[in-house]
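Pasting a structure below so you can have a look.
Of the protein chains in this complex, all but one are displayed in their positions.
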Amino acid sequence: MDRKDYLKEPVNHIKINGTLTVDQLMQQFKNSGSLGAGRLAAACDIYEKMLREKDCTIFLALSGAVVPAGMRTIVTDLIRKHLVDVIVSTGACMVHDAIEAVGGHHYKGGWAVNDAELYKYHLFRIYDIFVPEEDYIRLDFKFSEMYADIAKQRNGESLASDEFTHEIGKRLTDKNSILRAAYEENVPIFLPAVRDSEFGFIHWLHASQKDQKNVLLVDAFKDVPTVCGICARSPKNGMIVIGGGVPRNTIQSSALASKKGLDYAVVITLDRPETGGLSGSTLEETVSWGKMKGSADHVMVIGEALMVFPFLVASATERLGPDFKRNSFLQREKHAGKAN
Amino acid sequence: MDRKDYLKEPVNHIKINGTLTVDQLMQQFKNSGSLGAGRLAAACDIYEKMLREKDCTIFLALSGAVVPAGMRTIVTDLIRKHLVDVIVSTGACMVHDAIEAVGGHHYKGGWAVNDAELYKYHLFRIYDIFVPEEDYIRLDFKFSEMYADIAKQRNGESLASDEFTHEIGKRLTDKNSILRAAYEENVPIFLPAVRDSEFGFIHWLHASQKDQKNVLLVDAFKDVPTVCGICARSPKNGMIVIGGGVPRNTIQSSALASKKGLDYAVVITLDRPETGGLSGSTLEETVSWGKMKGSADHVMVIGEALMVFPFLVASATERLGPDFKRNSFLQREKHAGKAN
Amino acid sequence: MDRKDYLKEPVNHIKINGTLTVDQLMQQFKNSGSLGAGRLAAACDIYEKMLREKDCTIFLALSGAVVPAGMRTIVTDLIRKHLVDVIVSTGACMVHDAIEAVGGHHYKGGWAVNDAELYKYHLFRIYDIFVPEEDYIRLDFKFSEMYADIAKQRNGESLASDEFTHEIGKRLTDKNSILRAAYEENVPIFLPAVRDSEFGFIHWLHASQKDQKNVLLVDAFKDVPTVCGICARSPKNGMIVIGGGVPRNTIQSSALASKKGLDYAVVITLDRPETGGLSGSTLEETVSWGKMKGSADHVMVIGEALMVFPFLVASATERLGPDFKRNSFLQREKHAGKAN
Partner (left out) sequence: MDRKDYLKEPVNHIKINGTLTVDQLMQQFKNSGSLGAGRLAAACDIYEKMLREKDCTIFLALSGAVVPAGMRTIVTDLIRKHLVDVIVSTGACMVHDAIEAVGGHHYKGGWAVNDAELYKYHLFRIYDIFVPEEDYIRLDFKFSEMYADIAKQRNGESLASDEFTHEIGKRLTDKNSILRAAYEENVPIFLPAVRDSEFGFIHWLHASQKDQKNVLLVDAFKDVPTVCGICARSPKNGMIVIGGGVPRNTIQSSALASKKGLDYAVVITLDRPETGGLSGSTLEETVSWGKMKGSADHVMVIGEALMVFPFLVASATERLGPDFKRNSFLQREKHAGKAN
């Protein structure tokens, strides 16, 4: 590069003069420095590009306290508006959703509290959010029945994790539920670590019931070809990661195993790369594996996903406008399949 | 506390339905979970409270890449609109401002670059921002002359760091400059570590010039009673911290030394408390010292200040509306002083 | 508390005068301040206590780049010396072990590299470690055969994740392998997210082979009662966590589901609590759930596990001396079972 190539874009300073919409501010971030605000603006651009691509399947990785943090409806709306196509999540995220779906709640609290007192009161803490134990117990019993019902219907045939969430979603009635919305909109939710959550303990409860003829069987590996197949068939693939862990890894590995490599990637995390763990690994690193294409639009936003993600969604919503309709590759494929 | 006291406020989920202004989204953050988004919303509430208080002096601590990140105009506007009263900063922040004030620029770049090539090209890197060396050299020579001029005028009398920034601001013409705006609006800028920046090396250049009769003398300790005096006289004191380091410490220590203790505190940082360093220390810890009152409204937002701060300012700007005029305690005091 | 209760233990300053053994330094950490070094010393004390308890089952959670970082033999030795009783890990950790077990290697590299070139060369990067693709391919084929063999033997019966690792370990010959050592020493390795790793893609390869009559079936939920049963039967339970994610969560949840609550806990992580995610959550928070007892000895060490863990192990090894023999509750139980 020549010297002058490094000096093409002077930083324009952000101007806040009166009321701004989220995207008006984001547009300024874009022209400003490329530090934090610039990276967030880049994430918005990349998400917009994914959405406007004719044939890009959008994977959303959900981990951490998405629901306790108040982002349940954001995710539900993204599903209903077809602004995400596939969800890969932790068991816990869907448990949090399920708790609210069967009438439970998360409560605003604080972190400088007496945990021994919370224990005495049967209140569970998630940083500064509280959940009463009875909400978990209600979930346990309602879901144990659902497991029995699903198992009966399956009659010995195993389920993949996405079939499991589909069957659960089918049996929920809460319109605000992520699981329900995904069921209604044919958006698959994969839970590669479904066992590592209350869903695992509910299974124990369900399996231990007397006169249980059919026990729900989730085949740990059964969803592998399904996720990889989506990557393989989709002309393009993009991911948005909230947090890290298993959901991020599963999407990236599927992009590799399907020999496609991601075309777009946005990761929002506070994890850092130096430990060698997957959650904080740079997107550059994924290029060496073929998980992401070298030419992919990508950015890593260093921040709490639960603060950053709503800005991303609000900005995209504003850019697309009220009349935007997305007919994704997967939805078209599904309709074509039904037509046949 | 009774059990029910822990379960008063269920988390309301954020709804993004069409275009939202920054504060409309922020209001939703407020009703949502108290994790990241909730803490940012709390920060906005606290800043609004400070601004609406009749008699609260607002200290802004600036550290890090505020200007390279494109936030120069935000700070300048806050000064001109009297939405901050006192600035405590690093030398580097004001050097970045000065570079642009004398015609230099910061340029958007990248971090995955060849630093040896940048060195060869005399381009300095600040994470993913570049500054050409000639902009520093221009600063060196212009400011060296300014130093000589100030020294001549002072004729041996020492300056405090806020007098230094005042004299510099007086000699700048760029309306967008933080230093200039502060000079015009009588907002003091304290630089407790002024020496640890290009200002220190400019001094060396200035002092080494032949025929130099008067050398600029900044008395390291001279601003101590001034900052403390502001805390002491102000009926209430609040701080907003971008980053950490010396600026945060100076404000907190002044609140302690003046025996007032802060009434409001917002800290935006990625630093963490476990090292025992000041920058990441919790605001609770400051209560033990008397740096902050036990009853103070306070919040620590974990995030990159250079992404988070514009949202805070945009939200406050929107809440206050176009007709909001703030006549701060310090400004009133100044006018009263002049009237006498 | 009275004032004097806060002032009981003055900080003793560490003295490094000549050669020190790891534990000699650690003993000084103990008497020094309670910041970083103090927390590491506390971790050593807690691990020693767990080991000297007659009846404490020790769970080791492994996540991240344990093997690429060179800690494979440390883990293998802990298993062989019975200094850990149960391992809960990610699929990736055991894949890394398996790669070396079938003749592959991890190579020291750097992070400031050209990932596009690595991709071209079929070299995978884990931060600053490289693995050649052929080592993965070798694993794929060897393990695909193993899967077929295991499936044939099982003849339709499903496996739990710990049975899966046991069967794999049985078929490996490398004495340095974690999987092999665990097999030989009857230390169960649970992989609650076994699917999220190369093991999942090997399954795909295996299942897609022609003439495949039996396909390996891992029941996602089958290990739940096994882990919980260990917690329930063990008079005491302790955990040491390297990293976070699924392994930490599984151990904690099992301690909850078994209504025991952990008696000891050491977590080594760089994650932080504010996101609400499990990996960075404080140990105090786990008390509210009943995952850990309020009275438990516990400490969270903020650091890269891959730097901190060897110090912990070296210190414990030194304290116990060469003659220490641990006959753990689980081993005694196993022998009693065989005797019957």
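We just call them A, B and C in the order they show up, numbering each chain from 1.
In the analysis below, a residue touches a chain if its C-beta (ideal position, glycine included) is under 8 Å from a C-beta of that chain, and two chains touch if they have at least 3 such contacts.
This is a predicted model, so every value here is computed, not measured.
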Which of C:46, C:61, C:74 or C:139 contacts the chain that the document leaves out: C:74
Touching the absent chain when the full complex is considered, from B:25, B:86, B:129 or B:299: B:129
Contacting the left-out chain in the complete assembly, out of B:34, B:57, B:161 or B:328: B:161
Contacts of subunit C with the absent chain, listed as residue ranges: 1, 3, 6-23, 25, 28-29, 31-40, 65, 68-74, 77, 105-110, 112, 117-118, 121, 123, 127-130, 132, 176, 270, 284, 301-308, 310-311, 313-314, 317-318, 322
Positions on subunit A contacted by the hidden chain, ascending: 33, 35-36, 39, 272, 274-276, 302
Subunit B residues touching the omitted chain (full complex): 63-65, 68-69, 92, 111, 115-116, 118-119, 123-129, 158, 161, 192-198, 200-201, 203-204, 207, 216-221, 223-225, 228, 243, 245-246, 249-250, 253, 257, 270-279, 281, 284-285, 287-290, 294, 304-306
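Following the convention adopted for this analysis, only the chains that are shown with their structure count from here on.
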Whole-Å gap separating subunit B and subunit C, where each centre is the average of the chain's CA atoms: 45
Chain centre separation (subunit A, subunit B; CA means) in Å: 36
Contacts with two or more other chains, residues of subunit A listed in rising order: 65, 68-69, 118, 123, 127-129, 270, 284, 304-306
